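Of the protein chains in this complex, all but one are displayed in their positions.
Right, subunit A next:
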Amino acid sequence: MKIVQHIGKIVWLSVSTAALVLLMGLSIVLGYTDTSIQTAIDAFTSFDGSNEHIIVQSIRLPRALIAASVGACLAIAGVIAQSLTRNPLASPGILGINAGAGFAVVTGVVIFHITDLQTFAWMAFLGATFAAITVYTIGSYGREGLTPMKLTLAGAAMAALFASGTQGLLVMNEAALEQVLFWLAGSIAGRKLEMLTAVLPYMAVGFLLALLLASKLNVLMMGEDVARGLGLKTGLVKLTAGVSIVILAGSAVAIAGPIGFIGIVIPHIARKIIGVDHRWLIPFSGVLGGILLLAADIGARYALMPQEVPVGVMTAVIGTPFFIYIARKGFNHS
């Protein structure tokens, strides 16, 4: 790789990674109980059992890690989803993942009366996977296999079907609405570190798959026929892409509930900054996604202190102005 040619991209990637680390630090320090950086460091080096130390270790640190990894997963899944469907409006939700997860969780609450977040997570993952497999199967039915158009339409239809199921259950059951409303808005508050460690291996696999796919996606973006002519096994690439979306977005939704905005918006912002080469786009989107979710999560603590705002609300509040700016700056030609 010619370093000079990529110097701008390297700078962007390093600066944003530094920002990500900084925000993680802030996320640990800031909040209802303000702590200093010194206290935060002490909490790990010389833990003394004080309230501050416990908060840092058991609440703030998991939260910062979860925000960073969930944001990264959603953004990367978004990049792959948009490339796979060749549609700028696509998001991980296009495979029905969010809708499937939402439906599974609400079903769990209404029918099996589950209440704890851990079970929510498993239900969500199950629902997401089930929905994605259904959408993928429908989308690849027929002689020509998976086409972006069929996948998109099948995804939109199935997502609507699952969402209507969720709505139906909630409209008929006000108590369940109260329980899951916060979850449905997307939140990373109150998650234990174990929840992250449980899905971290999946996230890692998804991330690796995404990186392996990067150069193949570049070829696929030239169009199906060209890609096949160049010797790309398009069927395999598309299947792998689908699998990585499910793993990434599925584990994200399992921990944090359906956070829709990041997966659709971050890929656009990243593409505008670093270009369309997936080898750069995927890691950079991941970093940006982490940054947005961390910033939103910190904002969510302060917006209505001492109450917390769901982080899904804050991602839109923080991300939209920037997104509109980017959208206005670029895209001069239809």
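Please note the rule applied: a residue touches a chain if its C-beta (ideal position, glycine included) is under 8 Å from a C-beta of that chain, and two chains touch if they have at least 3 such contacts; residues count from 1.
The rule is short, and it goes like this: contacts and distances are computed from a predicted model.
Hidden from the displayed complex is a chain whose UniProt protein name, among "succinate dehydrogenase", "Sigma-70 family RNA polymerase sigma factor", "FecCD family ABC transporter permease" or "RNHCP domain-containing protein", is "FecCD family ABC transporter permease".
Which of A:Ile54, A:Ala185 or A:Leu239 touches the hidden chain is settled by the complete complex: it is A:Ala185. Touching the chain that is not shown, out of A:Asp34, A:Asp116 or A:Glu144: A:Glu144 (per the contact rule at the top). When the full complex is taken into account, the listed residue touching the unshown chain is A:Leu161, out of A:Leu13, A:Leu30, A:Ile133 or A:Leu161. Among A:Ala90, A:Val246 or A:Leu292, the one in contact with the hidden chain is A:Ala90.
Listed for subunit A, the residues touching the missing chain in the whole complex are 87-90, 94, 138, 141-144, 149-150, 152-154, 156-158, 160-161, 163-165, 167-168, 170-172, 174, 177-178, 181-182, 185, 260-261, 264-265, 268, 304, 307, 309-310, 312-317, 319-320, 323-324, 327-328, 331-334.
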